[in-house]
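Notes for the one structure printed next.
One protein chain omitted, others in place.
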Amino acid sequence: MAKQRNDYENSWFPRLQRWIAQGGTRLSDQMTEELSEASDAHRVLSAEDVARREVEQAVHQLEIQEHEAALYERAHQWGRTKGAKLIRAFYAVLAVLMCVSVIAVLLTTVSNLPSFGGENNPINNEVSQRYIEKGLQETGAVNIVAGMILDYRAFDTLGESHVLFIAACAVMILLRLSDSGDPRQLSRERMEAEANDRLYEPKNDIILQRVAGILVPIIMLFGVYVLFNGHLGPGGGFSGGAVIGAGLILYLNAYGFAATERFFTIKTFRAVSFIALAFYALAKSYSFFCGANHLNSGIGLGTPGDIFSSGLILYLNIAVGMVVACTMYAFYTLFRKGDM
Amino acid sequence: MGNLFNNYEEACAIILFGIGFTTLLLHRNMIKKIIGFSMMDSAIYLFLAAKGYIAGRKAPIVVSVSVTALMLALTVRLYRRYHTLDIDEITMQARREEA
Amino acid sequence: MQLWQNLPFAMILLPLASASLTSILKGKAARRAALTVITLVTLMAAALVIFMQGYGQSYTFMMGHFPAPWGNEIRAGMLEAVTALCFALVMLFSVMGGLRDIEHDILPDRQNLYFVMCELTTAALMAQVFTNDVFTGYVFLEIMTIAACALISARTKGRTLVAATRYMIMNLVGSGLFLLGLTLLYDLTGHLLMSNIQEKIIALSATGKYQQPLTMVIALVTIGLGIKSALFPFHTWVPDAYSSSTPTSSAILSSLISKGYIFLLIKFYYRVFGLREVVNAQVEDVLLVFGAAGAVIGSVLAIRQLDIRRMIAYSSVAQIGYIYMAIGLGTQSGMTAALFQLMAHAICKSLLFIATGGLCAASGEKRGFTSLRGAAYRNPVAGAAFVVGAFSMIGIPFLSGFVVKLAYAEAAVLWGGPRMITVLAVLAISTMLNAIYFGRTVVTLFRLSEEKIAQQQKWHSGPCFAVACAALSLLTFALGLAADPVLAAIRSGLEMFS
Partner (left out) sequence: MELLNIMLLVFILVCAVSVSLTKDLLTSLIIFMSQSLAMAVIWILLESPDLAITEAAVGAGVTSLLMFVTLKKIHAIKEDPKDGETKE
């Protein structure tokens, strides 16, 4: 039976155990004083002992706060003075260097690309051939591009009109003065937005009103023309919608919110964008569903050249035009007044 | 380096992309950064159209407008909150509040 | 064309169409509409997985009347079905878990816009999983960027706006580079459909023309998607973005949106460039180095944090570094490990963020460690959920984290040589670092003297929260215990993926 050495206590192994027992592992500084606090938790702490410890801890917290505030002050001061210039200069040089290298690499890439307009470019392959030749028969649209956007590759355009819709919602989240906050705080905000509006904007500027009186009808007419002839001539949903949106903004600038609120409020914005997008999604999912399952979708292509030809393209153009016009107008009004 | 000259449209688009990228990196003012962004986007669409992209895509221009509008909305809100347009200043103030 | 093959088409179009509907509903109705839509998508994904097992190979679905190279196309296979199911489940439980915080933090009339963002993120995720067309991928990538920015800035506090701005600046640079890469790809090959592009690229590499632009395209696409999915050197926007907004947004951002981009990158590697093309373009080694560096430095930074949500944000930077390290291996088994980690991390990270939301709510909305002491007693459900999530991140057996680390080691050993050593070393170091900071947090949550435990007032986080935590914990256990069917599904999916 091995006899225990008399100096066993101070040989290395028990000393190691004692060292571990004292919580030798290195935890982050907050944890250490909590651990030590836990070890004496078994002794019943008297009330004022606990209070003293709490006060001590609060003071300790305050010190940390001040220390950090001082640190920021010093960093801020250093940031303002010489250090800032050094860092910014170094950062500027680095940024310019990186950009120049990116441009150089991209330029060498461009130099190896197929030459502009060459006939044997990989682009003029059977894909674009079919768009050009058979575009008219298959989509009924004289303007191949509109036929392409709304029939061949309709899924991308569906996605893009939803990009616009989601951007309008995001700007609404950020800028709209919500009518459900506490009334006092809200009215101050609305007042501030209104005041800011009138300060810089001469309300009824005769010149602007006269010019707008003449221009707005022409712009709207041009926008509607572009929208309706999307499948015949250059134009289509996005262009027509953008022109109509610009016309609305000019009308708002000239005659102020009172005039536009007669026909365009937040409710009309929501209703129009919902109806347009819902119609768009339904029409396209119907044609996708029929296309995929090889069913005949039963939408006549009509005689190419007149307005009501090329199946759904005219109505889809109108839907996309409505979404684009409302979104452009909504962007402007949300920025200006926070509400329609 | 041969056909860098008959591809001059794409070369110019790439240079515009580089300038937009540099504007984005060098300027601390938020509005300048947003202008840099839309320059980068229009450079890419020039590159896209110069490639003879048969579809004559008009959709990406809409994407870049909506992104610019979103960034401008953020800038307005940031200005109302921090009263400055300097992005470094804003982050410094935000970090100090956080500490 | 059997009827069930319309499922992927329905999974994309349903959330898209219902998003415009939710925008006109009021708060309560919008919440119900969003939850029903996401549940429907989850059920459809589950049905697709079941049908796909019987079907055995991937099929393409023509979007419209015109066949492949002219019209759009989506393609569904075993791997897409499983990933779609995982994404839909995580989206459903993230939204359910954070419902209380959404009502509490966001102004009443903007809540329906918040649910519009959740639905459009679901639609964009499904579209990115199923798309077979490069430009559709870019469009829905753009939708996800704007939706993510809106999710971050939903709370409209000072810090969330700064986080949203930094997020937008970095991500716009990323999508700009990605679109530039797409344009070059279109110019070189003349096609936008992924399968046609691959034929052209194989023909190009055979003839040896345009090699430099091809490598440039691979680099641009990788950097673009790397910036957007918080790969290591571009991760500076991550801590603010993930920690400042509501728990649901953090869960969606960290586990779903960055994973959507990584899945798109893997699809590009397999279906557009072909793995052989990517490997001899030496992009793999760069990804391996960045991934390994991200895994270690992400964990080190996480230890330094005093705010629990910033710590979890840094830990997700480390996990994304893990995924890129596995992609960097460039082998079939490496890709399987990366995809399994993609799903396991999505589930585990949303569990952690939801549980932290509950814990912070229980300790008076303060997030420092000192104020979170004993939070597990105040909110036992959140405490238990956090423990499950933390142990899975550390890699305790019977949990998904352990199987992930096993798959990594297996993939590394198969490869051998210097890569094996780096991967195994990084595995060991980051597991130890994970153990430090997650262990410390779990200890903090439960460490309270006996008499204080008694007087803690309980915090009730509502039934939805409990259901979400329980479901996500069950999923973590399921992935841990029954990992073989999922791994087999991923392997068979990868065969028919390209």
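Per-chain residue numbering starts at 1, and chain names A, B and C are given in the order in which the chains are listed.
Please note the rule applied: a contact is a pair of C-beta atoms (placed from the backbone, for glycine too) under 8 Å apart; a residue touches a chain by one contact, two chains touch by 3 or more.
Everything numeric here is computed off the predicted structure, so don't read it as measured data.
The chain we do not see here touches A, B in the full complex. The chain that is not drawn here is touched, among residues A:Gly236, A:Gly291 or A:Gly311, by A:Gly236. Although one chain is hidden here, its contacts on chain A can still be listed: residues 143, 145-146, 196, 200, 226, 234-236, 238-239, 242-243, 245-246, 249, 328, 331-332, 335-336.
Of the residues in chain B, those that touch the hidden partner chain are 8-9, 12, 15-16, 19-20, 22-23, 26-27, 29, 31-32, 34-36, 38-39, 42, 45-46, 49-50, 56-58, 61-62, 64-65, 68-69, 72, 75-76, 79, 84-86.
We adopt the following convention: only the chains that are shown with their structure count from here on.
The touch graph of the protein chains shown is complete.
Between A-C and B-C, more C-beta contact pairs are found at A-C.
One inter-chain figure worth recording: chain A and chain B are separated by 13 Å, centre to centre, where each centre is the mean of the chain's CA atoms. Between chain B and chain C the centroid-to-centroid distance comes to 27 Å (mean Cα coordinates, whole Å). For chain B, residues that reach two or more other chains under the stated contact definition are 17, 21, 51, 59-60, 63, 66-67, 70, 74, 77. Within chain C, contacts with two or more other chains are made by residues 139, 142, 146, 149-150, 153, 156, 180, 186-187. Of all residues in chain A, those touching chain C in their complex are 27-28, 30-31, 34, 38, 41, 61, 105-106, 108-109, 112-114, 121-128, 130-131, 138, 151-156, 158-160, 162-163, 165-167, 169-170, 172-174, 176, 178-181, 270-271, 273-274, 277-278, 281-282, 285, 287-294, 297. Taken in their complex, chain A has these residues touching chain B: 65, 68-69, 72, 76, 79, 92, 95-96, 98-100, 102-103, 106-108, 110-111, 113, 115-117, 121, 123, 127-128, 131-132, 144-145, 148-149, 153, 156-157, 160, 163-164, 166-168, 170-171, 174-175, 236, 238-239, 324, 327, 331, 334-335.
Residues of chain C that touch chain B in their complex: 139, 142, 145-146, 149-150, 153, 156, 158-159, 161-162, 164-166, 168-169, 172-173, 176, 179-180, 183, 186-187.
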